[in-house]
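The block that comes next holds chain A.
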Amino acid sequence: MSTATSETVDAQADAAVEAEEKKQGTVARLWSQHYDLVILPAIIVVGLALLFLYISTQQLDSIEQRVLEPANVLGLLRQHLVLAAVSTILVLVIAVPVGIMLSRRWARRLQGPVLAVGGFAQALPPFGVLLLMAFAFSFGPTTAVVGLTLAALLPVLRNTVIGLQQVDQSLIEAARGMGMSARQTLFRVEVPLAVPVIVAGLRVALVLNVGTATLASYIGAGGLGELVQQALRLNRINVLLVAGGIIAAVALLIDWLAGVAERVVVSRSG
Partner candidate 1 sequence: MSETTDQPVVETPHGAGKPDMIVLEGVEKIYPGSTQPAVSELDLAIPQGEIVMLIGPSGCGKTTTLKMINRLIEPTSGRILLDGKDVTHVNGDQLRREIGYVIQQGGLFPHFSIADNIGVVPKMLGWDKQRIRERADELLHLVGLEPSTFRDRYPRQLSGGQQQRVGVARALAADPPVMLMDEPFGAIDPITRERLQEEFLDIQRTVGKTIAFVTHDLQEAVKLGDKIAVFATGRLEQYADPDTVLTRPANDFVSDFVGGGAAVRRLSLVELAHLELHPVETDEAGTSGATGQGTAAGSRNGVAVAEVDGSGRPVSWRHLPDRDAAGTPLVTVPISGSVYDAVDVMLDGCASLVAVVDEEGRAQGVLHWNDLVGGLRTRQGHA
Partner candidate 2 sequence: MNYLDYLTSNSEQILFLTQAHFLVVLIAVGVGSAISVALGLAVSTGEPDPPRFSLDWFAAGVREGGLVFTAALLTVPSLALYALFLPFTGLGVTTAIVVLVIYTLYTVLRNTVAGLTTVDRAVLESARGLGYGRLRRLLTIQLPLAWPVILNGIRVTTLISISIAVVGAVVQGPGLGILLINGISRIGAANSFYQVLTGTLFCLVVAAVFEIFFAIVQRLTIPRGIRV
């Protein structure tokens, strides 16, 4: 038995203990930083559980049963998510580049008006925009996507412009001072620094679109709003409650997912 061996063993043991501590440390740290993320899903689960508990005590008539059939609800949910997802992607593809363009020196003069109009346009009802599209085109999902995109465009554009405005001017000057071209500065300094804002914009767009998509059923594009419409048409309170509960849960869950994504991106970009 040489002392060297036992030292090696000790060292290995130490390393193992250290690694274990580190691992626990990471978990504990993640928990202490992000425990609040558990709250919302918990509320959603409890809320939905209460709702289904209530419904299970009710005698559902045949109409109610038909409307609340899982296949029907899931089909509408799928339509809803497709509407929201497609329109959100479209909003980002349009609003972010335009926002970046507006942050260029030659377009700065347009920023003020865009921000002012964007602020005021919050009062322009998405419902109205959606319905007007039905007159311009026809009933159906494509029209709904166009309407949703238009309705969310200005708020997201506004967010992007503000986000890029907030990038520290001295960093931009430093980048230019090191000899970066305007293009390099934009893509290597300004945009990375504005990523948190763009992600926040994505979240805003998503929440808006999930909300407005509930109204797409009024122009025959389906979605979970259909449940509410049917409940109102059939005058069935149980259906109304279930529909409201499901829509609220879906919206909260999507916002929560976007919030988690936002945190991941923000923590990565420092």
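Criterion applied: all candidates are chains of the complex that A comes from, given by their letters.
Everything that follows uses one rule, which is that a contact is a pair of C-beta atoms (placed from the backbone, for glycine too) under 8 Å apart; a residue touches a chain by one contact, two chains touch by 3 or more; residues count from 1.
No experiment lies behind these values; they were computed from the predicted model shown.
Colleague: Tell me which of 1 or 2 touches chain A in this complex.
Modeller: 2
Colleague: Mind listing the chain A positions that touch candidate 2 in their complex?
Modeller: 36, 39-40, 43, 119-120, 122-129, 131-132, 134-135, 207, 210-212, 214-215, 218-219, 225, 228, 231-232, 237, 240-241, 243-245, 247-248, 251-252, 255
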